[in-house]
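One protein chain omitted, others in place.
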Amino acid sequence: MKQFLSVQDVPSISTMLKEVDEIKKTPFVHQALGKNKTLGLVFLNPSLRTRMSTQKAASNLGMNVMVLNVGQESWQWEMADDAVMNGDRPEHIKDAARVMSQYCDIIGIRCFPSLKNKLEDDQEQVLSQFVQYCEVPVISLESATRHPLQSMADLITINEFSPVNKKPKVVLAWAPHIKALPQAVGNSFSEWMTAAQLDFHIAQPKGFELNEQFTPNAILHHDLNSAIKDADFIYIKNWSSYHEYGKLYDGDKTPWLLDSDQISSLCPNAKIMHCMPVRRNIEVKDELLDGAQSLIYKQAQNRIYSAQWVLQQMLQSHLS
Amino acid sequence: MKQFLSVQDVPSISTMLKEVDEIKKTPFVHQALGKNKTLGLVFLNPSLRTRMSTQKAASNLGMNVMVLNVGQESWQWEMADDAVMNGDRPEHIKDAARVMSQYCDIIGIRCFPSLKNKLEDDQEQVLSQFVQYCEVPVISLESATRHPLQSMADLITINEFSPVNKKPKVVLAWAPHIKALPQAVGNSFSEWMTAAQLDFHIAQPKGFELNEQFTPNAILHHDLNSAIKDADFIYIKNWSSYHEYGKLYDGDKTPWLLDSDQISSLCPNAKIMHCMPVRRNIEVKDELLDGAQSLIYKQAQNRIYSAQWVLQQMLQSHLS
Partner (left out) sequence: MKQFLSVQDVPSISTMLKEVDEIKKTPFVHQALGKNKTLGLVFLNPSLRTRMSTQKAASNLGMNVMVLNVGQESWQWEMADDAVMNGDRPEHIKDAARVMSQYCDIIGIRCFPSLKNKLEDDQEQVLSQFVQYCEVPVISLESATRHPLQSMADLITINEFSPVNKKPKVVLAWAPHIKALPQAVGNSFSEWMTAAQLDFHIAQPKGFELNEQFTPNAILHHDLNSAIKDADFIYIKNWSSYHEYGKLYDGDKTPWLLDSDQISSLCPNAKIMHCMPVRRNIEVKDELLDGAQSLIYKQAQNRIYSAQWVLQQMLQSHLS
């Protein structure tokens, strides 16, 4: 595996799920793979789950880890090609990427979108340049348009809690928020649900449809109640408008904040999912997050194993 | 050992002191205990000694360490139960605690008091919630009301430098400062001196008595010279008022800044202690900090071994 930027980099979903199952049973058996190998984790944005779960995964594999908080600990990066660098960004991303390639065997990078320049975000300006110049395998720790380690952990969790002998119905349900958030989690989750060929639905207010590129096979709804009918999994998540790029929702939020009565009456067995951090009682009510059907901490736990699977693939192909 | 939040979590002071002695002689012999175990260190406040000594202790035991600077590297935490999270704190402490429990085998957390809300600080709002939701053993790296790893290192140091065949006289001496500081070090030191059944005195200006809960057996003084008469150890430390909560001392500071003449005439063998960081020539004069009777660097060194003892207890009970 030369890179892990989206579901496209996974040769077989079903093989991956089986291998993850093995990793969870015996997480420490492949430490010879990671011996004297170094993982660099580069953060242009805050992180808790990604930061800690990926470190844990690397430790499980016997790797060394170096963390770099760009801008806090190091120099801000210039992104523009051919830039005359006379501003407040003293190092070019191409130099940073090439230099770090000398020190690391694998590099993970987190780079959120601006939510201001749609074209640059769609083109993954930061990630794509980093990948272009980096000479070792790159893992996306969430980029402008995708969060593949999260989506992979989500799919692992869905696989573990799916009803027997039934293709599960999965609903990605837009939820209110107080800030304009990226579409990355929604996009990425859509891609992975599509790749896993599940019965996949998305509910969102009009004008808050995701970029169609990520949702070719999703069934779209503008009404939450009809969308979640008989759902097995409801993945709750906010995103800002893609079409009016970065716009915060200013309509009526009430119909978009789920409660346990709706779950009981419409989809009594539905599991509740969220990638976190979650603004409690704004995006999701406490009664759902803390209820028996919540899977949010299982998702967080599976972040270790999605990262560990990716690292293991890279270490193995590195050796071969 | 399921938690280390105060001296109450130490079953036997004398056994602990003996075991620490062993650890200091052979610090690397228990690395099998820590293999594939991960310590998470969570800082809501700055740290030098705690940060480095606890990492060192974990390395001595063969553990992996992950450090999280909350707010700098990750998301600010909401502390209120049932909060409608529409402010500037995007993640609830309960979620952070539960998530980190998935990634770590033991978690240490530093959370200073506000010094504004006495009730919340007394109730240890942050630490108690973190402990409530954390599913692995928790170590206090200094909380609103206590600093137990420091006090344990202080007791180890006192034990090493005590006069033979004599119960030592230990004086906690309030000192001036330019900022309102927590009472945590004073409280905690008082608890540990009481638990160790030493001859324990506290000198402070009127109105600067610590919370009586921590000082049931201490002999209180309002005059520094009479307090330190024949002392074996003088632990110098500032704290703001507990009773007029968080108030900075505005009286005459002169009588509270010790000098070497006082030591020579009143307690010529007294050792000088401070937990650091210390504002030189404000809290303690250079002549005392740098003099032959200073133990401040011995205290700092023993921070490794107090942390290592606690980690070792937790790893051992984890296995059994």
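General observations
Labels for the chains are A and B, by order of writing; each one numbers its residues from 1.
Methods note: contacts are C-beta pairs under 8 Å (C-beta built on N, C-alpha and C of every residue); 3 or more make two chains touch, one makes a residue touch a chain.
Everything quoted here is computed from the prediction, not taken from an experiment.
Listed residues B:S47, B:Q262 or B:Q293: the one in touch with the omitted chain is B:S47.
Although one chain is not drawn, the whole complex shows that of A:P27, A:G40, A:P205 or A:P277 it is A:G40 that touches it.
Checked against the full complex, the candidates B:Q55, B:Q102, B:T215 or B:S241 give a single residue touching the omitted chain, namely B:Q55. From the options A:H92, A:R110 or A:H147, the residue with contact to the chain not on display is A:H92. Residues of chain B that touch the chain left out of the display are 28, 43, 46-49, 51-53, 55-56, 59-60, 69, 72, 178, 276-282, 286, 289, 296-297, 300-301, 304. Counting the whole complex, the residues of chain A in touch with the unshown chain are 36, 38, 40, 64, 66, 68, 72-75, 78, 82-86, 90-92, 95-96, 98-100, 102-104.
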